[in-house]
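Left out: one protein chain. Kept in place: all the others.
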Amino acid sequence: MAECHPVGFQWVMEARLRGAKVFHIDPRFSRTSAVADRYLPIRAGTDIVLLGALINHVLSNELYFRDYVLAYTNAATLVSERFQDTEDLDGLFSGFDPETRRYDPSSWAYEGDEEATTDEMREGGATHAEAAGSDSYGARGAGASARPPTDPTLRHPRCVLQVLKRHFARYTPEMVDELCGIAPEDFAELAEAITANSGRERTTAWVYSVGWTQHSVGVQYIRASAILQLLLGNMGRPGGGIMALRGHASIQGSTDIPTLFNLLPGYLAMPHAHRHEDLADYLEREGAGTGYWGNRRSYLVSLLKAWWGDAATEDNDFCFDYLPRLTGDHGHYTTVMGQIDGTVKGYFVIGENPAVGSANGRAQRMGLANLDWLVVRDLTLVETATFWKDGPELETGEMRTGDIATEVFFLPAASHVEKEGTFTNTQRLLQWREKALDPPGDCRSDLWFYYHLGKRIRRRLGDDEIDRPMTELTWDYPEEGQYREPSAEAVLREINGTGPDGRALSSYRELAPDGSTRCGCWIYCGVYADEVNQAARRMPGNRQSWVAPEWGWAWPANRRILYNRASADPDGRPWSERKAYVWWDADRGEWTGHDVPDFDLRKPPDYQPPEGARAEAALSGTDPFIMQSDGKGWLYVPSGLSDGPMPAHYEPHESPVLNTLYGRQANPTRRIYDRPENPYNPPGAARFPYVFTTSRLTEHHTAGGMSRTLAYLAELQPELFCEVSPQLAAEVGLVNGGWATIVTSRTAIECRVLVTDRVRPLRVQRQIIHQVVVPYHWGHEGLVTGDVVNDLLPVVLDPNVYIQESKVCTCAVLPGRRPRGQALLDLIEEYRHG
Amino acid sequence: MRARRGGDSAATVPEAELRSYYGQPVLKPPIWHVPHMPVYLYLGGLSGASSVIAAAARLSGHDRLALAARVTAFAGAGLGSGFLVAELGRPERFLNMLRVFKVTSPMSVGSWTLAAHSGLTAAGVASAVTGLLPVAGDAAVMASALTGPVMATYTGVLLADTAVPAWHAARRELPFLFAGSALASAGAVGMLTTPRAEAAPARAAAALGAVMETTAAAVIERRLGLEGEPYQQGRAGLLMKTSRALILAGGLLATVAGRSRALTAASGLALTAGALCTRFGMLEAGKASALDPKYTVVPQRERAGGRRLTVVPDRDDGPHA
Amino acid sequence: MAERVGFFTDSSVCIGCKACEVACKEWNGVPDDGFVFRATSYDNTGGLGADTWRHVAFIEQDGRWLMSSDVCKHCTNAACLDVCPTGALFRTEFDTVVVQPDICNGCGYCVPACPFGVIERRERDGRAWKCTMCYDRLRGGLEPACAKACPTDSIQFGPLDELRERAAARLERLHADGVDEARLYGDDPGDGVGGAGAFFLLLDEPETYGLPPAPVVTTRDLPQMWWWAGGAAVALVGAVAACFAGSRR
Partner (left out) sequence: MADGGWISRWPVFRQLQGEDGRRDAARSARTDALRPRTEQADTVARSVCPYCAVGCGQLVYVKDGKVTQIEGDPDSPISRGRLCPKGSASKQLVTHPGRRTEVLYRRPYGTEWERLDLETAMDMIADRVVRTRRETWQQTHEGKEVRRTTGIAGLGGATLDNEENYLMKKLYTALGAIQVENQARI
């Protein structure tokens, strides 16, 4: 966190000054480790073992926050008797089909729910999984009963708590020692610290970044920490939570208002050709009717009205058919394979640099080289724009400029100060940026580009039926200034939504299912409440409370901590004075507190839903997790995930270590691209003995387009380097300041060497495992250049959200610089086949 | 990669290790260039001592020697000023040297002295060459006998008044070293530019100067200990040793050179070369002393805490770039 | 005259992010220092100089990774200022030491005079440069760019007396927490430079960070040096007189 989010880290440093204890668990001793109380090195790709052992520690020693767990989680809920655990099936859950390598999740359901989930068209089914369906649950769980059978004594063998206990029993400190390389005494210290620091009076927070997500089991890493935090009562409470520290200014916004294939704004799923023939189908099959998702008709219809305006009517399903349909995976890596195969002809790359930033860069560039046309918009000429001129494949002779047919348009972009608009930061906070000045030369905002491109396209279309989604699209924004910039405020107002009177809505609770309201993204509804740009609010921090509710605007409804109903006990009183956040004010008959309560304001703690209630009305006064169909925090996920209802440790796709927890080595449902462009290191190949992991540096930014180009940052970290332990250096013959070549089946790169005690060899299964840590910010453009580290990575994806496993693979390390030209290809060939 | 110099060596007790930051210098070395700075130091000293000789010769009736010394003093000051200006990062701003007067700055004192000295020696020479205003010319020469000794010695303070360990530690001896060297230089030039019959005082000056410089150098070597090491090692050591030999030889020859043109020439050239070597050696020693952190750290440690540090031999575990 | 201000750099909370280095350069328009991979931990700018006015040192030790942002000390008795012949270096109303680039003629004397090796001549420009403690910002009531940027408040700016109190309290706290190796550096007005305007809390010996353990302003000995020079001058005159004695023509 100190390394990649230094300014956010000020709060951790401040907490430390007030007595907080900070543990840093990372394969790499970073600047965070330097100021943490304890640093625990871990073998990359084994966090579920550690988290699972913590869960086991909490469960077997009865250290969980019983009142919280009983009231607010599904611990007491009974699971179907058809469910079989990894304990029973040696690393598989029930429902696995070895042919398709997919699960039928129906047996994972709550008792009594099994029938409802057998349809493979439904959530969690194979069709659903094949289109990254689980990813649309960014803010919710999938459908399940609002009132499943429970055992409040928590003793029933099929109640979730007992299921968890059995599942995690094998996650012992000894396994942590054996697989993670963390000694039992270090584990004990961590376990003691987090349990002692959780409960009524205290809360513990977990912070993660892509070190948890970029794995073939990435979603289950987060699930494991969610289980732990729910057991300890650390969710929805101040000082608790699981914080995702995201690496880009509006990467949160990019999922909320997604440019992602499987999502519509506000985490509504893109319709699927087989699952959603019409609007009714869609509403029927996308989640349960209880909890806030029970209102999804209002959200979706308001979106369709925002897009197609008066053309969207009750009679035509509000133009639901104008939405193109998915039939499977249309994600980034599949798109690249489509480029190589020639099905994808045109490509827009907007402020992104896949030639450096995506796994298996060579495949990325092969895709680019096989396009008809490519549009790149950026501040500088990034590698994605210049691959045809000086890409690595030209050096090896695999490509020749004169053979590449791709027509390339490079359009310079406006910088963040040359346009106005909102970023959504890592805590869901929308902040409006004022425009400081006009962009120079041909530079324009992406808003300008898409708006004017859309206008031009519309002018070129006729009244063909297939053109109607375009010609009937609401595409009319006020234009401002010398460049006729579309008004970003008008767009934000459309996102916020308007009511029947045309006035801006102030809350998603005002959205109607009948087409009378329009709203571009329901979770952002309220950002333009009272016709005021709430994201532009700038009440100085020192002139408001520590929650700072008047700075910017957080979705949903300006709540700063989600599910904060859980900060009060079931009766609505704070768990403790020290941790008071929101509470029930019985006199006024409403919820109040430091933050906007994430609950129906007037729903009393003793509210019991009437039979047949829908949406939020179906949740009781003690159900804080209001997006869930049952209002509970899910220790066990009965449906929605592709790879199991509970986390299980699987080794990374490429690993030098045998999985001793189960008979299954790697995640059985991981997505693999078995293609010549994407060779994998053969399992168990002794020629790739080292664990390879990528990292970031404070001084650079992701693929480097915004940092390698700047002298003030380039000078601070001018060259690509690897960090290796003195022991590995001695073993391979590396010298501090010298050169190393790192080899995988994909390619070989060269880098300078930093020999450092900070990288520690780990004792894993009675052998020494060396890890090689390499920051990935370099490419062949910019003031400082270097080989592309992501070229080393294979494309293998998490089965839920299709994120690539870029945090771990295996490699070989050689001293000295890499060969050039054909000799490089020969070297890789030699390593590929042994 | 370790920050401690020789940190891996088991031969030393950690407490007594000299630590440094990757073996990097603590100080910035003097940035003065070769040959500008040493040549200026030589010329300034030559000019200063020559003006004293010129005055003494004038007073004692050694007119040929007086004229030669007068011209030498002027030429030394004039040429020296040129080298000094060329040494500046912004030569066009040389007049800023006279913007303030700071006794805390030997360079300020030196600049004002050089300005006065150059003017006086110029007046002396102008009068002698043109024959105009002889009284004023003589007065200028007499006055330059006051600025001259400052010229010959302030340079010692100039070097000593820095953080460079080898220079600062030698702060007592440096003025004597420079005065002696200046005297020897002036004597040498006097010997070479004056008929032998009249050059006896110049030869004496050369010999005395050589004694003074050699003595000062020997004291530096004896007294300084670790901080004096740079004068004895590397390029600086070589220059200083050469200088010592040349000065001694030149001084000895000066005492016996009265009858021989060849010996006079040999003595004068040896002393001049020796004086130049001294100046080049001084600059080299200063740079070497600033570049090795041990000369900064060890004496300071000993002064501060009385804790003695073992100096671990240099090992290249620093930057590899 | 305004109150004396300074920096207290608390290396125990430094995260080595180098925001100070960059913020300084952005404000002061300092050129880059070249793109050289030095293989000295995460330090690739080496040290303070004409083109680096804030510099973060990285020291790797067994189990520890020390980081500290170095800067000009703005000494109470500043050698660079004392020896500057042009008056380009001067003491401001805030008791800081600043080079005036419109005056400096690049004589270079300040460079070896500094006991901390801070000030340096930029060769392509011919003038000496170093931290100004953002003198222009101070005149507008703003804090220096580095202190403002510092994410963890490792660099604190303020009235020097106040900073010294804060530092003493911080040291006490660290010692109470068992961090025995913590020590202040440059805070003592009785030290060889009369106390620094920019002082530090370090976690190891100063020389580990590339700092001199007990620096002394060279001009402390200047009166003595002038006396010795006077003696040498007299000796010179005496020697010349001796040479001419008895050879009067």
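Here the chain labels run A, B and C in written order, and each chain numbers its own residues starting at 1.
Criterion: a contact is a pair of C-beta atoms (placed from the backbone, for glycine too) under 8 Å apart; a residue touches a chain by one contact, two chains touch by 3 or more.
Keep in mind that this is a model prediction, so the values were computed, not measured.
When the full complex is examined, the chain removed from view is found to touch A, B, C. Looking at A:Arg102, A:Arg296, A:Lys435 or A:Arg559, the residue that reaches the missing chain in the full complex is A:Lys435.
The hidden chain makes contact, of the residues A:Lys345, A:Arg675 or A:Arg820, with A:Lys345.
When the full complex is taken into account, the listed residue touching the unshown chain is A:Arg246, out of A:His128, A:Arg170 or A:Arg246. Here the missing chain is touched by one residue of A:Ala269, A:Ala312 or A:Leu492, and it is A:Leu492.
Checked against the hidden chain, the listed residues A:Leu379, A:Ala580, A:Val735 or A:Leu825 yield one contact partner: A:Leu379.
Where subunit B meets the chain that is not shown, the touching residues are 98-102, 104. Interface residues of subunit C with the unshown chain, by the touch rule above, are 17-19, 21-23, 26-27, 81-82, 87-91, 98, 100, 102-103, 134-137, 139-140, 142, 145, 148-151.
Heads up, the rule we're going with is that only the chains that are shown with their structure count from here on.
Summarising the inter-chain layout, the chain whose CA centre lies farthest from the centre of subunit C is A. Rounded to whole angstrom units, the spacing between the C-alpha centres of subunit A and subunit C is 46. Work out the mean CA point of subunit A and of subunit B, and you get 70 Å between them. Between the Cα centres of subunit B and subunit C there is a gap of 28 Å. Listed for subunit A are residues 736-737, 754, 756-757, each touching two or more other chains. Counting partner chains per residue, subunit C has residues 36-39, 41, 60 touching two or more of them.
Chain contact summary for the complex, subunit B toward subunit C: residues 1-4, 18-22, 24-32, 48-49, 52-53, 56-57, 59-62, 87-91, 93-94, 96-97, 99-100, 102-108, 110-111, 145, 149-150, 152-154, 156-158, 160-164, 167-168, 171-172, 174-176, 178-179, 182-183, 187, 198, 200-202, 204-205, 208-209, 212, 286, 290, 293, 296-297, 300-301, 303-305, 318-321. Subunit A contributes residues 2, 6-7, 9-10, 13, 29, 31-35, 697-699, 711-719, 721, 736-737, 752-754, 756-758, 783-784 to its touches with subunit C in the complex. Subunit C meets subunit A in the complex at residues 13, 15-19, 21-22, 25-26, 31-39, 41-42, 44-45, 60, 62-67, 151-153.
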